[in-house]
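Supplied in structure tokens, the structure appears directly below.
Only one protein chain is missing; all other protein chains are in place.
By written order: A, B and C. Residues from 1 in each chain.
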Amino acid sequence: MEQRVRVLIDCVDNKGLVYQISKVFYDRDLNIENNREFVDKEQSRFFMRTVVTGNFDISELKNALKEVIPKDANLQVIEPKRKKIVILATKESHALGDILIRHEAGELDADIEAVIANHNTLKRLVERFDIPFFCISAEGLTREEHEAKVIKQIDKYKFDYIVLAKYMRILTPKFVSNYAKKIINIHHSFLPAFIGANPYKQAHQRGVKIIGATAHFVTDDLDEGPIIAQDVIPVNHRFEWRDMQKAGRDVEKIVLSRALNLVLNDRVFVYGNRTITF
Amino acid sequence: MEQRVRVLIDCVDNKGLVYQISKVFYDRDLNIENNREFVDKEQSRFFMRTVVTGNFDISELKNALKEVIPKDANLQVIEPKRKKIVILATKESHALGDILIRHEAGELDADIEAVIANHNTLKRLVERFDIPFFCISAEGLTREEHEAKVIKQIDKYKFDYIVLAKYMRILTPKFVSNYAKKIINIHHSFLPAFIGANPYKQAHQRGVKIIGATAHFVTDDLDEGPIIAQDVIPVNHRFEWRDMQKAGRDVEKIVLSRALNLVLNDRVFVYGNRTITF
Amino acid sequence: MEQRVRVLIDCVDNKGLVYQISKVFYDRDLNIENNREFVDKEQSRFFMRTVVTGNFDISELKNALKEVIPKDANLQVIEPKRKKIVILATKESHALGDILIRHEAGELDADIEAVIANHNTLKRLVERFDIPFFCISAEGLTREEHEAKVIKQIDKYKFDYIVLAKYMRILTPKFVSNYAKKIINIHHSFLPAFIGANPYKQAHQRGVKIIGATAHFVTDDLDEGPIIAQDVIPVNHRFEWRDMQKAGRDVEKIVLSRALNLVLNDRVFVYGNRTITF
Partner (left out) sequence: MEQRVRVLIDCVDNKGLVYQISKVFYDRDLNIENNREFVDKEQSRFFMRTVVTGNFDISELKNALKEVIPKDANLQVIEPKRKKIVILATKESHALGDILIRHEAGELDADIEAVIANHNTLKRLVERFDIPFFCISAEGLTREEHEAKVIKQIDKYKFDYIVLAKYMRILTPKFVSNYAKKIINIHHSFLPAFIGANPYKQAHQRGVKIIGATAHFVTDDLDEGPIIAQDVIPVNHRFEWRDMQKAGRDVEKIVLSRALNLVLNDRVFVYGNRTITF
């Protein structure tokens, strides 16, 4: 039966890897539809993403590949199928709205299982799209108590990624480690500039001539996770911080959607604090 | 006699300023060739740059303007003429070379009085353009001793601005205060990201997807002065830090020249830590 | 009663205009909140947009201004209020969706009176937002017959602008002249490159390394109207034309919304085939 899989390999670099891997494909008469490789020489690390088609058994292919790559290699053989995501948000609608519109148009390679917010502001918008919305207010709760409630709701779903679409709360290390490499955030600055609260105010005070946004995986360190995508726009002295915020929203939503698109298509490797995006 | 001057005013904002100032021009039958205004509402500060032509006495005009603007206003009435600059450099030629080429083409609105470097590397390049080059080595000297020698050489010239064209030494507060608002630096990062040494290495380690450069006035705080111009270019995982450095050079030189162009045409106001650029 | 108006003037350039106009404001003790001027020297044309506040009678102000500006000057004194728009679309949802989300968030300075499309595809999306949707199919109709039906529907509304949010039909000169300077279109190329049908296919065939989008007023000549805003993104050999189309959608929607924002805030002058945007 004609199949198509994405093969993702990252491992210590070795002479002959491309040959050995392509031999596995060749021996099974597979067609290479797309192939991207990269060797990080400084780290001596090999990354490869190949889309192959043909008649084959996935687990047999996986085993064959395992035999030719290093023992501790990361190997994924992925059947392209719609991923599932849960979105966390707060009050701002631009990033969430952009995802909802793409979803509605069939341009997001994912199903949105639910939107969870710590305010009720976005309820109407989300429900317009017939997507489950849950408001879990943080009022009167400790950070841990609130997160426990959020986790309880999240864990009702089977999902691949949690998307923080301008979720304005800091996550505890416990929450983050719970969903390691599964949380994607959009930060409203050109990281590492303006880490932390109100980056637009910081940007305005510093008098920068360009502002930006950064989509990244969330790790324990605030705003320090591996960067997936960034973009910027020019500003000038006429921009008060509110104007920067307004203009910045367009960058935020586009960068988040661009990053999501990469992640949902299995185009992102994370290695140390960096990403390789094919 | 037909004259043209640039009038630059910055002061506390007041009702009627535009009227009062334009009345001064009107009463003298001056022609407004170009007029830019900006009010920083947060700071309640008024900025105006007007190019006027006509038959008038400059000091009379200046006095008339003084009468209609606040006592503590900054007023400049500038006859457009070529400024003079002194350039400080180290070993890299891209920023310096870009200025030399523009100078040679008559596209830099300034004369280069001299280039002073702490290494001999750029001597040949500078002398190809028949511009005085002085190597003042820092070897075996304290920072203060070295700077004293540099200052001694600089002060032989009458100049408007000192341009740090990749001068890789940190200036002392004494040096900076000596030439307040007269030193323009190009920093090889998108400030405030990657302050300090080797920003490209820092950028590579952080795994950013965009790198940039920042031209700014130099103040006491390292890399903290008012920003004049910034620009960026995309990078990706294929860029080792040396590749970032190489690609970054193009941004550095363009941003520095763009900033120089603004400054040399009296298009930059500095207020607090920000610039207004018309 | 404290009021705020936007004063827009464009006229033949004359000595003393700024003085005469600011005197009108000064004599009425008005506060200038924002002032932008531009003189097109080649055309000898003066443009000014001023936001003034104070206690005044609008028609008295207008008359006073008329007395100091040339007879054939264009003068508008506009009270800032939400404009009304009618949107025309076809099947693609990205540009329309972006407007709908901004509208929902209260970030669009306009009310959407209706969406009219020549297909039914977008009906569900529009109605999710409780906005009237009308499908006026062109099937079996001549261009004139179809337009007559569209005009009939449009004219049920009082509106300031017609927004073509990827309306994939060519308008007749009659339609265009019916709504002169009131139709804003987003063209999916960096005009004047790739005028006409399927610009992404054209761009792919030409092998460009950058694609873009252009928001412009619609005039009789296809894709030749005054440009309001443009933006671009890099592409490379990996982009098939469908990929360009997909990537281009983000530029299209952002450029259209940016142009809309300018127009809805009375920040755009049209002069000849060019715009002055303050």
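Criterion: a contact is a pair of C-beta atoms (placed from the backbone, for glycine too) under 8 Å apart; a residue touches a chain by one contact, two chains touch by 3 or more.
From a predicted model like this one, the values you see are computed outputs, not experimental measurements.
Engineer: So which of C:26, C:159, C:175 or C:194 would be touching the chain we can't see?
Structural biologist: Only one of C:26, C:159, C:175 or C:194 touches the chain omitted from view, namely C:194.
Engineer: Give me the chain C residues in contact with the hidden chain, please.
Structural biologist: Against the left-out chain, chain C lists 38, 40-42, 190-194, 205-210, 212, 226-232, 236-238, 240, 272-277.
Engineer: Which positions on chain A touch the chain that was left off?
Structural biologist: Considering the whole complex, chain A reaches the absent chain at 15-16, 18-20, 22-23, 25-26, 29-37, 39, 41, 234.
Engineer: Which parts of chain B face the unshown chain closely enough to count as touching?
Structural biologist: Residues of chain B in contact with the hidden chain: 92-94, 97-98, 100-102, 104-105, 107, 125, 128-129, 246, 250, 254, 257-258.
Just so it is clear, only the chains that are shown with their structure count from here on.
Engineer: List every chain that touches both chain A and chain B.
Structural biologist: Under the touch definition, chain A and chain B have C as mutual neighbours.
Engineer: Could you work out how far the Cα centre of chain A sits from that of chain B, in whole Å?
Structural biologist: For chain A versus chain B, the centre distance works out to 40 Å.
Engineer: Please compute the C-alpha centroid of chain A, do the same for chain C, then give the distance between them in whole Å.
Structural biologist: Roughly 35 Å, centre to centre.
Engineer: Enumerate the residues of chain B that touch no fewer than two other chains.
Structural biologist: Residue numbers touching two or more other chains: 41.
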